[in-house]
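Removed from the display is one protein chain of the complex; every other protein chain stays in position.
Naming follows writing order (A, B, C, D and E), and every chain is counted from residue 1.
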Amino acid sequence: MINSVEKASVLIEALPYLQRFSGNTVVIKYGGNAMLNDELKKNVIQDIIFLKYAGIRPVVVHGGGPEITGMLKKLGKESSFVSGLRVTDAETVAIAEMVLVGKINSEIVKLLNFLGAKAVGLSGKDADLIIAAKHLAKVRENGQVKEVDIGFVGDVLKLNTSIVESLLDQGYIPVISPIGIGKDGATYNINADYVAGDLAAALGAEKLALITDVEGIYRDYKDKSTFVSTLSLAEAQEMIKTGGIDGGMIPKVEACVKALAAGVAKTHIIDGRNPHSLLLEIFTTEGIGTEVVKYRRYING
Amino acid sequence: MINSVEKASVLIEALPYLQRFSGNTVVIKYGGNAMLNDELKKNVIQDIIFLKYAGIRPVVVHGGGPEITGMLKKLGKESSFVSGLRVTDAETVAIAEMVLVGKINSEIVKLLNFLGAKAVGLSGKDADLIIAAKHLAKVRENGQVKEVDIGFVGDVLKLNTSIVESLLDQGYIPVISPIGIGKDGATYNINADYVAGDLAAALGAEKLALITDVEGIYRDYKDKSTFVSTLSLAEAQEMIKTGGIDGGMIPKVEACVKALAAGVAKTHIIDGRNPHSLLLEIFTTEGIGTEVVKYRRYING
Amino acid sequence: MINSVEKASVLIEALPYLQRFSGNTVVIKYGGNAMLNDELKKNVIQDIIFLKYAGIRPVVVHGGGPEITGMLKKLGKESSFVSGLRVTDAETVAIAEMVLVGKINSEIVKLLNFLGAKAVGLSGKDADLIIAAKHLAKVRENGQVKEVDIGFVGDVLKLNTSIVESLLDQGYIPVISPIGIGKDGATYNINADYVAGDLAAALGAEKLALITDVEGIYRDYKDKSTFVSTLSLAEAQEMIKTGGIDGGMIPKVEACVKALAAGVAKTHIIDGRNPHSLLLEIFTTEGIGTEVVKYRRYING
Amino acid sequence: MINSVEKASVLIEALPYLQRFSGNTVVIKYGGNAMLNDELKKNVIQDIIFLKYAGIRPVVVHGGGPEITGMLKKLGKESSFVSGLRVTDAETVAIAEMVLVGKINSEIVKLLNFLGAKAVGLSGKDADLIIAAKHLAKVRENGQVKEVDIGFVGDVLKLNTSIVESLLDQGYIPVISPIGIGKDGATYNINADYVAGDLAAALGAEKLALITDVEGIYRDYKDKSTFVSTLSLAEAQEMIKTGGIDGGMIPKVEACVKALAAGVAKTHIIDGRNPHSLLLEIFTTEGIGTEVVKYRRYING
Amino acid sequence: MINSVEKASVLIEALPYLQRFSGNTVVIKYGGNAMLNDELKKNVIQDIIFLKYAGIRPVVVHGGGPEITGMLKKLGKESSFVSGLRVTDAETVAIAEMVLVGKINSEIVKLLNFLGAKAVGLSGKDADLIIAAKHLAKVRENGQVKEVDIGFVGDVLKLNTSIVESLLDQGYIPVISPIGIGKDGATYNINADYVAGDLAAALGAEKLALITDVEGIYRDYKDKSTFVSTLSLAEAQEMIKTGGIDGGMIPKVEACVKALAAGVAKTHIIDGRNPHSLLLEIFTTEGIGTEVVKYRRYING
Partner (left out) sequence: MINSVEKASVLIEALPYLQRFSGNTVVIKYGGNAMLNDELKKNVIQDIIFLKYAGIRPVVVHGGGPEITGMLKKLGKESSFVSGLRVTDAETVAIAEMVLVGKINSEIVKLLNFLGAKAVGLSGKDADLIIAAKHLAKVRENGQVKEVDIGFVGDVLKLNTSIVESLLDQGYIPVISPIGIGKDGATYNINADYVAGDLAAALGAEKLALITDVEGIYRDYKDKSTFVSTLSLAEAQEMIKTGGIDGGMIPKVEACVKALAAGVAKTHIIDGRNPHSLLLEIFTTEGIGTEVVKYRRYING
C-alpha cells in the first residue's frame, strides 16, 4: 500500500518532466513483446494516453514482423532470407501491408480510442507520407560486399509530414504503419525503427523512444555485465563500426544516431517487457534501458 | 476527332454544374466492376480528382465483397449465409478488415495520390468515425420473421464525422472503409452502401453517388424495358415495401432514401461499367443511371 | 523508498483524472496556514503548477487576513468588529488593498513564476474585474436582525471575467486579490471565499477548491467524530440554516453552494495543513477533506 | 451531336490543366472585338467565370479605345496624334476615365455578376492601385529621337496590389480600368496591355492572356504564312528591336516580355474573334494564338 | 489666436464623442455645395479622414445631380420631368452612371487617398451591392394618384453589404455611387439620400449624416424663424404626411425615418455650406443643422 505522502512524492517527481516536455513531440516505436502480451499492450496504450494528457504530442510507429510471418505461413507462402532480410516479392509485400495496416494498426488505434484518446491510423501511402526507395541487401561474398535485390524492402527516401503535423495540431494521436510508396507506385515494407528515427528527425521531436524486448545496450552484447545506461552519439557510431552491437540492435541504434544528428534531444531504447517502462522513462528519475544522447555527461556503464 | 467548337461546348455545358457544386460535398460509394477492371478503375480515380479540382469536396466509401471472399477462400475459411448475409465470426471479420483497410483502401489512396490528389485512408475505427451495432438478420420461418445473430455484421449507430470534415477542410480526399467499432470494442463489417448513405446525411452532402454494376433501377427488375431514370423518394419507399426492387439493389435504394430524408439534394445509382459515368453524371446533361430525388418533376420511366 | 512498480501505479492512478480535467478550469482559494508556512507554501505552488502542466486552467484567489491585521497593528490602527466583521474605514481598506495586492499577490505570482509557470496578478480593479456593493453586517438586537454599515466591506455584485479568460487562453495563471471596485469608485475588501465561489460560477469551472486550516466539515463541529467527507447541496443548505456549521466555515460552504448552483461539478474544502493536499485531492483516489456536491451518491459521514 | 464518350474525353483532357492552374492567378487583358460583339462578349464572360469556378483567380484588365473615341466625337472634342498616341489634355483624360470606369468597367462587372460570379470594379485610383508617371511620346525628327509631352498619357510607376489580392482572397473577380493616379494627383490614361503585363508581374500570376483581334504574331506581319505559335522571350525582344512586329502588337509583346521577366510562367496573345478562345487556350491542347514563353522547346513557326 | 488652454479644452470636449463612436459605422451622404466649392470639398474630405483616424468606420454615399445635368446638356440630350423626377431613358441612365461612377466617385476617392486615407469606389453593381426596382412616379390627376413609368429611376430593393463590410474591416473607406442593378440586368439611377438611409439601416450604423445646402428643417419651411434643431421620428413622419416639409427635403427626412426605424441611433441633416460642419456635429457640443432622433428629450424648435 502506497500512502498519501508517497503518492504526492511520485507526482511531484513527475513535475519537472511535465514542464520540460509540455508541447513537445515524442516519437514512440512500439514493437516486440509489448505488442503481443495483452497486459503489456494495455500498459503501453495507457502510457501513450498519459503522455497525450500531460501535454505531449505522441506519434506512434509500430512494427509487426511476427504477425506478418504468421499470415504468410497461414497462406502457405514460404520465405527465403538474405543477410537476415526477408526476400519480399509483390505478393509478400501485399500481405505485409494487409497485416500491418489492416490488423496491427487498426488494433492499436482501437485500443487508444477505447481508453479515451483520439487516434488515427496512417500508412506511408496516406497523403504520400513515406516516399520509399528500394533497399539493397548487402552480402559479403568472396571478401567483397555486393548489393542484392531482395524485392519490395524499402528505405525512407522522403517524409511528407504535413498530415502528421495537422493531426497532432488537432489533438489526434497518429499511429503509423511502416509501409512506403515508391516513386513508381510500388509498395515497400520498411523497418519500423528506421521510420521512427526518420520521423523523429523530420518532426523535430524532443525524444525518440524505441520499445523493444531487451534490457538495452551492452558494451559487449555477449556479456550482460557490460550494460550501458547512457551512450554518446560518438560511442554509438563507434560501436556500430566495430561490430560491438548485436544484429537486431543495429537498426535501433542507427535510428537513434540519425534522430540525434537531426537535433532530437534524447533517444531511448526501452525494455517493453517491464510494465509502464515508457511512462517511467519519461516521468521519473528511474533508469530505464539505454539512452543515446549527443554528449554523455558521465559514465555509468 | 472533336473540334475546338465542340470542345468549348462541352466545357461550357459543365459551367452551371461547376457553379452549383462549388464548395459542396459529394459522397461516392465506389464498388463493383469499376474496382476490378484496371481501365475503369483509372477512370473513376480521374473522375474523383476532377471533382476535387472543380472545387467539390469528394468523400469516397468503398466496398470489397469479392476480395474478402477471395481471401477467405485462400485461408481455407468457409462461409455460411443467412438471408444473403455472410455469417461473420471474429476470424472472418478480422480478415474482412484486413482486406478492406490494408488492401483495397490502400490501393485507392495510392492511385488518387499517384494521379495528383492528396488522399488519406480511414477506417471506421479512426477517431471512432463509425460506431456500429450488431445487425440481426431477418429470417422468415413458419410465416414469422425471426431475428438471427450472424456475428460481426453491423449497422451504423453513430458517425463522428469531425475527422472527415477536418481532412476535407485541409484539402484531403478521405477514403473510408466500411468497418465499424462497437461500443464493446468489437469490430463490425458494414454494408458500404449504408455507410455512404449515412455519411452523406451526416455531412450534409449535396449529392450521393453509388457506383454499381447495373444500368439503374427497373420498375420490374425482370423486365429491362421498365428502366427508370428518375424516382421520387415516395416511389422508392413504395418499391421497397412491395418488393419491386431486386435484393442487391435494396441497400442502395435504402441508402438513397436515408440521405434524401436528411436533406441531401440528389442521390444517384450510376452504372460503373461505362467509362467516366461519374463525371458525366455530375458535369453534363447526359442521363446516367437512375436518380432518386425528393420530388420528381416529370415521369420518364 | 518507492519502487518502479509503485511509481507507475501512482501515475496510472492519476490518468483518469488527467483525462477528466483536461482543458477545464479549476478555481483555488488559497488561504490559511498554507500561506504562512514556507514548506506548505512551496507545496501549494508546486501543486498549482502541476495542474497547469496537466492541461488544467487554474485560477488562484487568495486571502490575507492575518497579514492585514499585522500591518494595521504596525501602523497603530485599531479595529473594532461587528458580527465578526472588521469595521473598515477608508484608511483601513487602503491598507488592506496595499497588503493584498502589493504584498501577498506579488509574492504568490513571484513564487509561481520562479518555479516555472507564467503567472499574472490581478486585483478586482483591473479591467473592472470585480464590481462590488457595500456589505451590511447583520446584527441581532432585541430579537430582531438589523443591518449595520461597517464601511468598505463588499459583496460581489458582478464579475467581468474577460481579462481572466483572456489570460487563461494565453497560458497565464491569474492570481486574484479579493478587492472590489464600487460603482461609485470606492474600494471594497471582500471575503476571498465568496470571490472564489462566484468566480468558479462565472467561469463555468469544473471544480472549486478551498484550501483552509481544518480537516473539513463536521455534522456537529464540536464533535470531531462527526466528520463528513461528502455533503450534498441540500444538506449543506440545511446545515447553514440550522446553524450546524461553525462561523468561519459559513462563507466557505456558501461559496460551494453558490458554485454548485451555477453548474460547477464539484467543490472541495481541503486541509491545507497536509502537504500537497490539492494535488492528492485532484489526481488520486485519496479522500481529502470534505467535498460538497450537487447530489450525494452514498453517505460516509 | 457530341456523344458521352466524347464529352468525357474533353473533360478529362481538361484535368491536367485544372490541376496545374488550381489556386493560381491568371491576368486577362480583355479588349478588341470580343468587347463589342454581344455573343463574343458573353463567351468571354463565361470563360472568366469558368476559370473562377475551376479554382483559378482571374483578374481582368480592360481597354476601351473605340468607346472613348466615340464619346469624344459625341462631345465634339477633336484629337490630334503624335507617334500614334492621342494627345490627351485634362478634358480628354476626364472623358476617357468616365467612359472606362463608368461605362465599360461597369458593364463587365454587371455581366460577370449576372452570370453568377461576384465581380468588383476598380480603377487605378482605388486604394492608389496604379501610381502613374507621364509617358513621353518618342518622335523621330531629323534622324534624332525627341521626347514630346502629349499630356495625360501615363506609364505604370508602381502598383499597390493589396486591394486586388484582398478581393481575390475573398472570392471576388477584380475588373480593372487602366486609369492611373500621378504623385501630383493628376489622372493618367494608360495602355491596358501594359497595365495587364505589370499586374501579372506584380501579382506573381501563372499566366497572362491578352485577348485581341488578330490571329497572333507573324515573323513578318505582312506575310500571313509566317504565323508563329510559340515565341521565346529572346526572340520576342529581338523582333521588337528589329521592327519585325506590327505597331499595334508592340505593347502586347512588351507586356508579355515584362511579365515573363518577372517570373510569370506563360503569356498568350489570343484571338478574341474565335468563341471561347480563352477557355480553349487554358483547358485544352488546342493551339490558340501565339504563346510567348521564357524558353521555347521546339520551333513551329 | 487660440491658446493652449483653449486648444486642450476643444480636444477634451471631443473625448466623450471619441469614446462613444469608437468602432461604430457612420454613413455620410455627401452632396450639394460641399461637392462643388473646392475649399468646402477639402473640408469634408478632411472631416471624413478625421473620422477614420478617430476609430470610426465612415461610409460615403455621394450624389451628383448638377454634374449629370451638365453632361446631358453637353451631349445635347434634353430632359422632361414628372413630379420633379427626370424621365430617364436608357441613354440618360448610362450618362448618369458614367458621370457618377467615372467622374464624381473617382474624384472623391482620389481626394481621400491624396490626403492620407485608403478609399475604394463602389457602384451598386459591384458585387451586386444595390439591387434596384423601378420607381414609379406618383402623379395627381383629376384628384387621383396615378403611377407613371419614368424609365430607369430606381428604388433600393435589397442591399448586399458584404463587400462594404469587408472593405471596412480592412480599413478602407468605401465611396458609393447611387447606381442600382435591376434583377433584369437594367441600370437604375437612385436618389442618393435613400441609398444612404438604407445603407445606414443595413449596416447597423450608429449615425446617418446627410450633408446638404440648407440650414436644416423648419416647422414651416417658408418661415426661417421656425428652425428645428431636434425632431422626433413621430414628428418627422407627421410633417411628411401633412406636407410641412419642402419637396427637396422629403427624401432626406424619409431616409432618416427609415434609418431610425432600423435601429440607427441618430440621424442628422447638416449644412454643408459651413466649413467642417460634419466634424463639429460629431465631435463637439455645437448645435449643427437638424437632428432627427427616435425620441426627443426636449423641445427647442
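In this text, a residue touches a chain if its C-beta (ideal position, glycine included) is under 8 Å from a C-beta of that chain, and two chains touch if they have at least 3 such contacts.
Just so it is clear, the model here is predicted, and its values are computed rather than measured.
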Looking at the whole complex, which visible chains does the left-out chain touch? C, E
Contacting the left-out chain: of C:Ala8, C:Leu51 or C:Val99, that is C:Val99
Residue touching the undisplayed chain, where the options are E:Glu6, E:Glu91 or E:Asp169: E:Glu6
Looking at C:Leu11, C:Val156 or C:Ile181, which makes contact with the chain not pictured? C:Ile181
Can you work out which residue in C:Ile12, C:Leu85, C:Ala133 or C:Ile163 touches the chain that's missing from view? C:Ile163
Touching the absent chain: which residues on chain E qualify? 2, 4-15, 18-19, 22, 46, 49-50, 53-55, 116, 274-276, 279-280, 283-284, 286, 288
Contacts of chain C with the missing chain: which residues? 74-75, 94, 97-103, 105-106, 109-110, 113-114, 118-123, 125-128, 163, 166, 170, 172, 179, 181, 185, 187
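Keep in mind that, in the parts below, only the chains that are shown with their structure count from here on.
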Would you pick out the chains that touch chain A and also touch chain C? none
Chain-touch separation of chain B and chain D, in steps, is 1
Check the residue numbers that chain A and chain B use where they touch, and answer same if over half are used by both copies, otherwise different. same
Separation of chain A from chain E, taking each centre as the mean of its C-alpha atoms, in whole Å: 71
In chain D, residues with contacts to at least two other chains: none
Between the chains shown, work out who touches whom and classify the graph as line, ring, star, complete or other. line
